[in-house]
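Starting off with a structure, shown below.
Only one protein chain is missing; all other protein chains are in place.
Chain lettering (A and B) follows the sequence in which the chains are written, and residue indices restart at 1 in each chain.
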Amino acid sequence: MLYNQPNPLEVKVLSRRFTLPNSQSIETYLANDGYKALEKALGMTQDQIIDEVKASGLRGRGGAGFPTGLKWSFVPRQSPKPKYIVVNADESEPGTCKDRLLIEYDPHQLIEGVIIAGQAVGAEQGYIYIRGEYRYLIDVMDRAIDEAYARGVLGDNVMGSGRKFHLASHSGAGAYECGEESALLESFEGKRGNPRIRPPFPAVAGCYQSPTILNNVETFCAVPAIFLNGGAYFAGLGSPKNGGTRLFCLSGHVNKPGVYELPMGFNLMRMINEVGGGVRGGKKLKAVIPGGSSCPVLKADECDIAMDYDSVAAAKSMLGSGGVVVMDEDTCMVNAALRIMKFYAHESCGWCIPCREGTTWLKKLLTRFHEGMGQRSDIVLIGDLSKNMLGRTFCPLGDAAAMPTIAFVEKFKDEFEAHLDGKPCPYEKSNRMVAA
Amino acid sequence: MTFSPELEARFEKFLAKYPADRKRSAVIPMLIYGQDEVGAITDELINEVAKRTGATPLQVTEVVGFYSMLHRKPQGKYHVQVCTNISCLLVGGAELWEQACKKTGLGHKETSKDGLISLEEVECMGACSWAPAVQVNYDFYHDVTPEQLDKLIDGLAAGKKPEQIAEVTKVSC
Partner (left out) sequence: MADLVKFTIDGREIEAAAGTLVIEAAKKNGIEIPSFCYYEGLSLQAACRMCLVEVEKMPKMQVACTLPVGAGMVVRTDTEQVRKARKTTLEFLLVNHPLDCPVCDKGGECELQDMVFKYGAGESRFTETKMHVDEQQWSPVVFYDGPRCILCFRCVRACEEGMGVAALGVVNRGAQSLIAPNHGDHLECDECGQCIDICPVGALTSGAYRYQTRPWEMEHVGTICTHCSDGCKTTLGVRGDEIMRGNNRDRSGVNGEFLCAKGRYAYDFYNHAERIQSPMVRVGGKLEPVSWSKALELVARKFGEIRSRSGEIGVIGSSHTTNEENYYLQKFARQGLNTNNIDHHRTGDVVTLVDALSGTTGQLATTQDLYEKKAFLVIGADLALEHPFLSYQIRASFRHHAAHVYTVTAEKVREDDYAVRSVRKAAGTELEALEDLRAALAAEPELVILFGDAVKGDGVRKLVEFGQSLGTAVKYCALVDYANSRGAIDMGLVPELLPGYQASGKSGLSVKEMLASQTLEALWVVGANPLKSGPLASKKTFVVVQDMFLTETAQRADVVLPAASAYEKSGTVTNVCGEVQRLTRAVTAVGAKTDLEIIGLIAKEMSLAATVGPWSSETVYNEIRKTVKGYNIPLAMLAVQAQQTAPVNGRVAVESRPDLIHSAHDGLFTSGTLGRYSKILNSVMESRKETVTA
C-alpha cells in the first residue's frame, strides 16, 4: 500500500512498479522488465553505456544536479586500484522522502542501476550507504540483494556475462553531513563524517581512495529506464537539459501531501494545486521551499516556474533534492528560518570555523529574535552572518544553512520587523518553539 | 565481550562485506547494531568493535560522538523520536513533541525511571510527505495526531508491544 494516493498527472517511470503486488520481490521485478536493461548494458562497451547516460540528460538527483553521464566519464579507465560504485541512500535533506520509497517498493531497480554503473566503469563492487534511521530498508535491501545473488544477477558471473559484481548494504548512524559525498565516503570507511578536501573528487579517489561512482538512489534508479527505452526517450520526458522525471516530495500545507513522480519542468503552481490539491484549508499560499531545506524560499508570486534545475536556478533557488515544502499564509517565517538553522547547527560537522560557529551563532540569534528579544540591528546581522558563511565554508553545508536564511530575511523582512519590540509573534498557531 | 549468536552472525557478515584491509568500514554498522543489543555504546562495546575492526578505541570513540543515533547513555526499551523539522513543524510536529513531553513527563534525551520509554526530538527522518512523523525505535508512524501519540504511549506504558496498539499503525515493514 502506498503512503499516499497516486495522481493522474504523474508520469510513472521510476515508480511504475510501486503499486504492483510484492513489488519488492525479484519475481515481480523480472516479470516487469526487470534486469532487461542490464542485459542490454552487458552487451555494450563502457563508452556506449556512458554515452547513453549522457544522452538521457540525467542529472544527479541528490541535489547538485550534476550531469550523471559526465560524472561517470571522470572515472579513469585504467586504474591499478579496484573501482567502486557507492549509492548515497543517506536521504536526510529536510523535506525529502523519496529514496525511502524507491528502496521500499522497488529495490531491484536500484540494484540494476548500480550494476549498470559498474559496467560503465569496470567496477566489481558496490555499496549502498543507507541512513541509520531507515533500518527497515536495510532489511529490504538485504533481501533483494540475496535474491539477486540467488538468481545470478549479482556475483562472480553477472547474468552469465562472466563479469563480477558484488553489492552490499551499509548502515549509517545519523548524520546529515554524510549526505555530502566525500563525508559519506569517510563515514563509510568507519570514520567521522567529515568531508574531504576536493579535488580529488570521488571519481578519481573515492571509496578507499579508489575511483568511485557515487550517486543518489534516485539517480541510479533512473538508469534502468534509460537503457530499457533509450537515453533519448528519457531525455524527452523532461525539459531541455533536464532529462526524465523526478520524484517530488510535497509536504507542508497542501491538501494532498505525498511523493509524486512528475516530468522535469512541471510547473510548481500546478504541482501545488493540481497534484497537491491546493493549499490546505483554502488558505493563501505564502511561500514554497522548492527542493529541501537548503534551497532559498520562493515567495508565492515567484512560484509560477518550471521545476527543473535551470528554471529554479533562474529564480535564484535550487531544485535540490525534490523536497517541495509548501507554507500557507499563517506560517511564521522567522520560526521557519529558526527551525532550519537549528537543524544546520545540529548537523554541522564542526570541521570548519564559519559553518561551525556561524550556524550556532545564528541559531542563538534567531531563537532570541523569535522570542521577541530581537533588535533592529539583528535583522542586518542575520543576513550579514549568513553572507559571511556563504562560499567560505569547507563543504556545501555552510551554504545550505546560509542560502535559505538570506532568502528568509530578505524576502520576509517585514515579518522579522513584526517580531521587534517585544511584540508577540503574529502567527500564533505556528509560534511554537521546541526545546533543543 | 559476548553477544547473542544472531548479533555475532551479523557482525561476521558485516566484516565480510569489506576488503580484508578495510575492516574499519564495519565500525559504524557494528556500533549501531551492537547498541541495539547492549542498550548503549559502552566502553566495552567500543573496545570490542575496535578490536574486531583493527581501529583504535580512540578512533571508535571519535566516531561515536559524531553520529546522533549512537548513544553513550542507555535509552528506553522504546525510544520515541518525534520529528520537529520543517515539514513536520508546519503540520503540528512541535505540538506533537510538546504532547510527548507532557504525556511522559520526560524531556529531550531523557529516559523513564523504569527504563521503558525515552524521548528524543529528532531531525528530519524522511517522512515529510506523511507528517508529522514519529519513530519508535526503528519503526515509522505517519500522520500522527496528539491523540494517537497518547494512545501509543499509554499502550507502551501498559506493557503492550507497539503492534498490539490498535489505534496507531506502524507503516514500515
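Keep this in mind: a residue touches a chain if its C-beta (ideal position, glycine included) is under 8 Å from a C-beta of that chain, and two chains touch if they have at least 3 such contacts.
These numbers come from a predicted model, not from an experiment.
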Practice prompt. Using the touch definition up top, pick the residue from A:V279, A:A345 or A:I406 that touches the left-out chain.
Written response: A:A345
Practice prompt. Could you tell me which of A:L365, A:I379, A:A402 or A:C425 touches the chain that is not displayed?
Written response: A:L365
Discussion item. Which candidate, A:E124, A:E357 or A:E410, sits in contact with the chain we can't see?
Written reply: A:E357
Item to complete: State which residues belonging to chain B touch the missing partner chain.
Response: 43, 56-59, 61-62, 64-68
Item to complete: Since one chain isn't shown, list which residues of chain A touch it in the complete complex.
Response: 175, 192, 197, 345-354, 356-361, 364-365, 368, 381, 388, 391-394
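Following the convention adopted for this analysis, only the chains that are shown with their structure count from here on.
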Item to complete: Go ahead and note the Å separation of the Cα centroids belonging to chain A and chain B.
Response: 23
Fill in: List of chain B residues in touch with chain A within their complex
17, 19, 22, 24-29, 31-33, 53, 55, 59, 62-63, 66-70, 84-87, 89-91, 94-95, 97-98, 101, 107-108, 121, 123-131, 135, 138-140, 142, 171-173
Worksheet item: Contact residues on chain A for chain B in the complex?
Response: 3-4, 82, 91-97, 99-100, 104, 127, 131-136, 140, 168, 170-176, 187-193, 208, 249-253, 257-259, 289, 293, 323, 325-327, 331, 335-336, 339-340, 343, 346-347, 349, 430, 432-436
